[in-house]
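What you see is part of a larger complex, with each chain still in position.
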Amino acid sequence: METILADVAPLAANGAVADYIPALAEVPADRLALSLCRTGGEPVGAGDCDQKFSIQSICKVFTLVLAMNCNQGERLWSRVGREPSGDPFNSMVLLEIERGVPRNPFINAGAIVVADILAAEYDKPVETLTTLISELAEAEITVDERVAESESATGYRNRSMANLMRSFGNLEGDVEPVLDVYFRQCSLGITANQLTRAIRFLANDGVDPVTGRQIVNALDARRINALMLMAGTYDAAGAFAYEVGIPCKSGVGGGIIGVVPDRAVVCAWSPPLDETGNSLAGRAALTRFVSRSKLSVF
Amino acid sequence: METILADVAPLAANGAVADYIPALAEVPADRLALSLCRTGGEPVGAGDCDQKFSIQSICKVFTLVLAMNCNQGERLWSRVGREPSGDPFNSMVLLEIERGVPRNPFINAGAIVVADILAAEYDKPVETLTTLISELAEAEITVDERVAESESATGYRNRSMANLMRSFGNLEGDVEPVLDVYFRQCSLGITANQLTRAIRFLANDGVDPVTGRQIVNALDARRINALMLMAGTYDAAGAFAYEVGIPCKSGVGGGIIGVVPDRAVVCAWSPPLDETGNSLAGRAALTRFVSRSKLSVF
């Protein structure tokens, strides 16, 4: 793992740290972490594995878990699709053409629908979420309020999508409270080692190996992995499947998680992003890791 | 004119009164008015010409006048285009593809940009607007607050467009105050005879024939007429040019104004709309009027 980090570290220079809010722009570009956790074991980390970063879109995996546990069955999938998003540049175009039903729960519009479900189904949705992740990560995971405020202050496009979905009747709650859940869920601070702990259940038929608790049922765990492979890395999902070969979910904080079903989970973190919004060095680290360990699902 | 009204009255049965807010849905479907005003004369009306209706999108002509008088020159036209909108069903698609610059000032997104300009340039933009229209109409024209509140409460799509334009940097003010101007401008109550008075300047080189005041310069008056012909009747602009043959601007309150340059103006009102959002009987009344009077600009 140290070798992989040494190999990929120079790549970060070709990327750009997300700078749409100050709290992300300030993160040092040379941070680099790789954490691996076998299904029944503890994380093995290299680099900055105990440094917190902003979870951003990786959190959409956990909010989807909470939504799938609301027992809405096919109603959930009538409000949000399970297909790749397909349009790299224009998030509103498909959303309007498909009448307010987002392509999948991992694009922003889809995650806002998921936030709407959480806001309706849970008394304190953000607390429910942080409690779940804290239990899985074996650490107290909290919202970085400064990040959350910046997200809300600059979130015009998310606000545009939420209002469009509301106009189509696919948002049931009021726009601002739903967006509050959404902006706060993106703003959790977490480390690479905490993340690998927190997602072990996805490689383990939905069961957290530490507590033995069934976080989602076994079939849903595999389905979440399938969704991650199809749509977990923005519009580079095809390239990730082709190059990396395992289900991944990335965030603009520079983190990427990967799941090797029945075997292990992995998390890479490096803040500079490529033009598709994925961590440049993180993506390379995962590619090398899967290639060397021959853990591709294909 | 009475003959025309008798001819077109039955057509209203094939249309549907706008019902997205109660104040519009409650308007009796059988109201029908036709008002004609020669450039130097007084309105001659038939039918319900002295009954108030909701001005809706017809007001975009007056807000454009105020924006053109802000002397922004080409800057105005860099923020909003002068081309037809082209997409009958999807208002967000072009707005995103064209990076937040609406096609013209008569589609909602364009009128919101115009409202943003008024909010920035005038201390009390809605008062400035009502003062202008009241002077032209020789009557006190006011906002119907019940309509304005309903417009705001249901205006998710307009809110979505405003936020999208804000994300592209093409809205300078905060979204809600700009939308407040927009929703209130749509909610003026006015009669057909008042409207023909109020738009006489468009057929008269920009001069109000009563006061002699230059409302816009002569060239801008002709340009507004050109814009109305290209884009004044939603996605039926081509059909209007082909069938009616004069510049028109319609609103979902059922009103349509028409301008015969250097000759006359006309206003028809009938609440039931066709599938393009234009007053069905009003459109037919204008078609017959232009045909009989041979006043087509073509």
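Going in written order, the chains are labelled A and B, and every chain counts its residues from 1.
The rule is short, and it goes like this: a residue touches a chain if its C-beta (ideal position, glycine included) is under 8 Å from a C-beta of that chain, and two chains touch if they have at least 3 such contacts.
Model, not experiment: these values are computed from the prediction.
Asks: Since every chain here shares one sequence and 2 of them are in place, how many copies does the full complex have in this file?
Replies: Number of identical chains in the whole complex: 4.
Criterion: only the chains that are shown with their structure count from here on.
Asks: Report the inter-chain centroid distance for chain A and chain B in whole angstrom, where each centroid is the mean of the CA atoms.
Replies: Going by mean C-alpha positions, chain A sits 46 Å from chain B.
Asks: So in the complex, the part of chain B that touches chain A is made up of which residues?
Replies: Within the complex, chain B touches chain A at residues 90-93, 95-97, 156-157, 159-164, 166-167, 175.
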